[in-house]
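With one protein chain removed, the remaining protein chains of the complex are shown where they sit.
Take a look at subunit A:
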Amino acid sequence: MEPAEARATEPVIRLENVSKLYRGVPAVKNVSFELRRGEIHALLGENGAGKSTLTKIIAGVVEASSGRMIHNGVEAAYANPNAALQAGIAMVFQETSLVPSMTVAQNLYLGSEKFLNRLRGIYISAQQFLQSLNFSVDPTAMVETLGAAKKQMVEIARAVHHNAEVIIFDEPTATLTPEEKRHFFALVRRLKARGVSIVFISHALEEALLLSDRITILRDGELVATGETASFDREKIIAAMVGRTLSAELYRQRDEAKIRKAGRKVLSVQDISMGAAVRNNSFSVFEGQITGVFGLIGSGRTETFKIVSGIYKRDFLRGGSIELDDRPVRYVVPREAVKDGIVYVTEDRKSEGFFETMSIAENLFGGLLAADREQHRIISHAEMHELSREWSKQLNIRAINDNARVVELSGGNQQKVVIGKGLVQKPRIVIFDEPTRGVDVGAIAEIHQIINRLADEGLAVVVISSYLPEILNLSDRILVCRQGRIVEEFSPTEATEGKIMYAAVH
């Protein structure tokens, strides 16, 4: 067969049975994927479905554990993003990879400078190049002064400048305004017209339906559906995204009689904002029940509750109020929130949850000291060990002894330590952010038990999760967060995975 002929029919990229394991945990399982020449291919799926990993394998950012990639009919594996770029595959990341203190032109030519580099020369050629793409970006502008959309244009221009025939966009529209989005779509279509193949990761189904030629849907690292965009509609996509086979036992539907009634309203949030992450958000939290909060990445759910617990400061000038027991509160540091009984259990336990070089006992005791419930001027080490014994038993934290360092424990035990560190503070409102992330199945069940017990004891409990079965299994009330605000509320009896996902995507 003639090479030219082969090029025309052969897809640009073909993945055959590609898998990727992170420390034994599969992120991508046996995926076979085809990217045709000059198509726009949307890649959809929940958080953690494996979209980013799959594209990172193509772009040489991560190495596949097994399987092979065929690029233009030749088997290829790129060791790093630069090698992939030289071969014509460019990836535009969520966080841009531009050098902020350099000009647009310098960024365009980064890595391909001549030995003697004349700034004026590259400004002129950059100007011509940007004009040929119809991009209105000033090549002499410093990248840090540009908005998100223009930065993206520069990234794209850089990809095109390297003659990329495949460009991968990871959540390109998440940070764009509607106006910028329109520009972006026009741009992607122009790239397509130039024969560039595009992979487009998104949470926004409408965008995918509008823009793409074909759609592939991943779930739990597996490819569940792929086909022409015309053969999909919103319902079909959502069904494919959430349809679940796994863990039906662990995550069974709630028994209607067991749904807890709302107690007294303890927390009332009105109209709070913080930058672009939280926009005029309003909701309430009640005692004696679990309020589940679902949202995709970038929906502002974590930021919202970090504001409530005093970790972040909201934009006070933009108004709004937070009321605890009908009393307005304005926390500047977490200490004030902790004293008022609000505890936030972080989603990132290693960097902001536990004290890694310290023992379980010291970690738990740290929570007690910080809360200052009893006046502990003088420390009793006997009391510390007593506290540790009691809580290790209550939360079933397993370690050789309570002097074991927390960093040596398993993910599940670490998470229990972080939870325990919060619970010794005797909170009234506990906010769990992704309480079972990176935790083994046995510990998940135990942590769910702990959470349920707290609500039964009358505490106001909030569970933030991007895992739908967890939300459905735990919540007595479900809030859905999208673009920085709570947009919908469901009762667990009416909620289904499909309905929640429908509300969460935009």
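FYI, a residue touches a chain if its C-beta (ideal position, glycine included) is under 8 Å from a C-beta of that chain, and two chains touch if they have at least 3 such contacts; residues count from 1.
Basically, contacts and distances are computed from a predicted model.
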- Query: Which name from "Aspartyl/glutamyl-tRNA(Asn/Gln) amidotransferase subunit C", "Thiazole synthase", "Cysteine desulfurase IscS" or "ABC transporter permease" does UniProt give the chain that's left off?
  - Reply: "ABC transporter permease"
- Query: Which is it among A:Met102, A:Met358 or A:Ala445 that touches the chain not included here?
  - Reply: A:Met358
- Query: Out of A:Val12, A:Ala27 or A:Val293, which touches the unshown chain?
  - Reply: A:Ala27
- Task: Sort through A:Leu119, A:Leu210 or A:Ile379 and give me the one touching the missing partner chain.
- Result: A:Ile379
- Item | Candidate in contact with the missing chain, chosen from A:Ser32, A:Thr145, A:Asn280 or A:Asn403 | A:Asn403
- Note on the structure: Contact residues on subunit A toward the hidden chain run 22-23, 27, 48-50, 52-53, 56, 62, 221, 309, 311, 333-335, 337-339, 344, 346, 351-359, 362, 365-367, 369-372, 376-379, 401, 403, 405, 407, 421-422, 425
